[in-house]
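Yeah, one chain of the complex is gone here, protein chain that is, but the others are all in their spots.
For clarity, chains are labelled A, B and C in written order, and residue numbers in each chain start from 1.
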Amino acid sequence: MTNETARIEAFSDGVFAVAITLLIFQVHVPPHEPPGGLRIALIDLWPSYLAFLASFMTIGVMWLNHHRLFSFITKKQDGLIVLNLLLLLVITWLPFPTALLAEHLRGPHADQQTAGLVYATSLFAIAIVFNVLWRYAIRIDAVGDHANVVGISRQYAIGPVLYAVLVVIAYFSADWCLVISALYALYFALPPSLLRRRME
Amino acid sequence: MTNETARIEAFSDGVFAVAITLLIFQVHVPPHEPPGGLRIALIDLWPSYLAFLASFMTIGVMWLNHHRLFSFITKKQDGLIVLNLLLLLVITWLPFPTALLAEHLRGPHADQQTAGLVYATSLFAIAIVFNVLWRYAIRIDAVGDHANVVGISRQYAIGPVLYAVLVVIAYFSADWCLVISALYALYFALPPSLLRRRME
Amino acid sequence: MTNETARIEAFSDGVFAVAITLLIFQVHVPPHEPPGGLRIALIDLWPSYLAFLASFMTIGVMWLNHHRLFSFITKKQDGLIVLNLLLLLVITWLPFPTALLAEHLRGPHADQQTAGLVYATSLFAIAIVFNVLWRYAIRIDAVGDHANVVGISRQYAIGPVLYAVLVVIAYFSADWCLVISALYALYFALPPSLLRRRME
Partner (left out) sequence: MTNETARIEAFSDGVFAVAITLLIFQVHVPPHEPPGGLRIALIDLWPSYLAFLASFMTIGVMWLNHHRLFSFITKKQDGLIVLNLLLLLVITWLPFPTALLAEHLRGPHADQQTAGLVYATSLFAIAIVFNVLWRYAIRIDAVGDHANVVGISRQYAIGPVLYAVLVVIAYFSADWCLVISALYALYFALPPSLLRRRME
């Protein structure tokens, strides 16, 4: 049963693992500055750290939810595999807007805005695809009769709404866009264990 | 039985996952432009997005078919492992022509043509190796007695023909080469679920 | 039982594998020097080799202990997954201070010190998170009744102390910081097999 989806999960885990680990390679080591200048140069890198952290949390939490989602899915179908590839497409895309935002977070306001909108829109796209995948799994009856399927559906449905709000926020402030995307990740990571169930 | 090939699949999944995730690192963040210039610079990156998308789809669909192929293979032999390594060789090679095409898609016509021909020939090589692997698996009787083996063989046999046509297209237009390679990927991703069977 | 944590381990293995393999990409090939100058240029790269070695050993040994730790954990809980993500966060962060130290180990003293402190503090953070993860696993009773749980707890508890000492060392010498962090890794790799048990 669960073996049905084992290789999809293994491949997805690989993609998530590579994407999350490569984020740090977008943080560039400052070159040789005037002696003693490294401390300042490192502090000036804060947009890169913040972008690394927000995207790490987002991908980590996406993995977490992907893991949860597939623990409910008991059969596979070609459509599921293709939708899963679509999810991986938007996940592997994320390092690009992350690097973009890190690079331009202290740039001219118009460029901050552009980078922030690209970043927020990318997260919005991930939320949409994730919901489509989940709903498709329910529709093809791949999901078992767990009582909490309804609860999960409701929780995931909030995702696109929250990330649509994030796009609006990004229009006004790229900084807040990053901070709030990290908070969103916390929300999607923590509540289920508090609100819904204890996996034992 | 299926454990026989488990570690080959795990290693292959790893290679596919790394190759597909690293494609985005060939899309370079535009440096600081004149204020407000980022929007234009991002739009000008379209060849990189297109190349990313086409190669993501190609590798994703190759993984999908590799996954299908190995779900039929019930024993392993050294020859199979070596042919699988050969397939991984052409897969890991793909990020290079992808980056090449992205870089030169807006360059002089002669260079577009060169980059397009390298890209299309690489995809052609993948199609050839994939067919050799599949036929070898049938020849050594590693493939079970599934009714649809013949159907799959026929579908895969079209691959080299389609990609030979792609080489000809690349000779005339690198743009069309990319677009059509993405359409080919869709063809190899979708039909089997529609035409042949429902995996349940 | 152990399947409960299988996918957490698979994802973590992926992250460890990517992080450890990418360390070498921080060692840059010297460009074309005056003819015959490559030998000298390669020797001058010793800080990069040393940083590669120390970080490889650290991540390798972290994987080793992660592997041991999860061999004791028999059930999962959301908290465990989130703490594990936190551990992966500090692990994936490590390539940055590694590259930082390699780049500035022969720089002005103040910059050596800065880079050394960032490196040592990062290792200290890993030791802290690892202990928190282990203690949490004990607290939620996810750990079986193995006699050597107490022994492991004691051994791990030394970690934060040793790495706090490393921060002090880094204040005085970035070179010694690297050498001693490699020795620490040896300590965490070897003793358990000598002192405590033989896995058979």
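FYI, a contact is a pair of C-beta atoms (placed from the backbone, for glycine too) under 8 Å apart; a residue touches a chain by one contact, two chains touch by 3 or more.
Because the structure is a prediction, the values reported are computed rather than measured.
In the complete assembly, the contact with the undisplayed chain comes from B:F11, out of B:F11, B:Y49 or B:Y136.
The chain not shown here touches chain B at positions 7-8, 10-11, 13-15, 17-19, 22, 25, 75-79, 81-82, 85, 88-89, 92-93, 95-96, 99-100, 103-104, 107-111, 114-115, 118. Touching residues on chain C toward the chain that is not drawn are 9-10, 13-14, 16-18, 20-25, 27, 29, 31-33, 35-39, 42, 52-53, 56, 60-61, 63-64, 67, 189-190, 192-193, 198-200.
Assume only the chains that are shown with their structure count from here on.
The central chain of the assembly on a C-alpha centroid basis is A.
The mean-CA centres of chain B and chain C are about 36 angstrom from one another, to the nearest whole unit. Among all residues of chain A, those that touch two or more other chains are 10, 13-14, 17-18, 22, 25.
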